[in-house]
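With one protein chain removed, the remaining protein chains of the complex are shown where they sit.
And now, chain A:
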Amino acid sequence: MSAEHHAPANATEYIQHHLLNLRANPALDPVDPSNIHLDTFWISLVLGFVFLFVFGMVARRASVDKPSKFQLFIELIIELVDTNVKEIFHGKSKLVAPLALTVFVWVVLMNAMDFLPVDLLPKIAAMFGVEYLKVVPTADINQGLAMSLSVVLLSVLLGIQAKGLVGFVVEFFTAPFHADGLLMKIILIPVNGAMQCIEYGSRGLSLALRLVGNMFAGELVFMLIALLGMGWTGANPGSILGALGQVVAGSAWAIFHILIVILQAYIFMMLTIVYCGLAVEEH
């Protein structure tokens, strides 16, 4: 009933409707910081469990002598992650490789939600009375920031683990600008501290914004393409052209988007490893 009730009147309303998450407390203001995006939570959780289930099954049945083709495919991903981690991260921590694997596969799965027809899940959800649904969790800034800030925080912890708390703090205020004399060192403390804060902050922000921006824009383009066919007013040349345009443009964008989906997940994974690697390296 809500689907009927909230059917978009025009293109602007359609887009705006699609840009809103399903909030736990709809009564609150859409930008209220205490709210929770239920769609992001549930979809990311289900996809996370899909990742854990698939990889867990393969790990449980992993055979050394007679791997199945699917096991080999999973091993391909593992090797990709492991090779990069071994090349970039020279610390002792055994956490970075599983972290990178989780980031890569989870982000690929969440990004891949973009391939579902843009209105499919929201329409189905609407039939069950769910008013709003954003199907791509990585297009939600909360998801991106949650991962990027976790990664940056973890890189700080790895740095402390590798250099000790004192060593980490000393480095925080003596790098990137080095000085020889004690006086110069003291003078440079605020400069270095500020630089480090900016560095860590920009790492977290850029990591999140790159992913979310790409996925958000990709989703938006799918919506715009979906608008082409939405102006259907009967079998007239304009409508037919629009529908045709939707099919052609939608296919083209989906194919191009495959690249973006994999590439963004790969970049996120690589930067995760790089940040962890930088944290444990001596400056």
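Just so it is clear, a residue touches a chain if its C-beta (ideal position, glycine included) is under 8 Å from a C-beta of that chain, and two chains touch if they have at least 3 such contacts; residues count from 1.
Convention: contacts and distances are computed from a predicted model.
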Legend entry - Undepicted complex member, UniProt protein name, chosen from "Carbon-phosphorus lyase complex subunit PhnI", "ABC transporter ATP-binding protein", "ATP synthase subunit b" or "ABC cobalamin uptake system ATPase BtuD": "ATP synthase subunit b"
Inset, instruction - Write down which of A:143, A:214, A:246 or A:264 is the residue touching the left-out chain. - result: A:143
Legend entry - Listed residues A:14, A:51, A:173 or A:200, member touching the removed chain: A:51
Inset, instruction - Specify the residue from the set A:98, A:176 or A:245 that touches the hidden chain. - result: A:98
Inset, instruction - Check each of A:40, A:111, A:192 or A:246 against the chain that is not shown and name the one that touches it. - result: A:40
Legend entry - Those residues of chain A which, in the complete complex, touch the missing chain: 21, 30-37, 40-41, 44-45, 48, 51-52, 55-56, 58-60, 62-65, 67, 74-75, 78-79, 82, 94-95, 97-99, 101-102, 106, 137, 140-143, 145-147, 149-150, 216
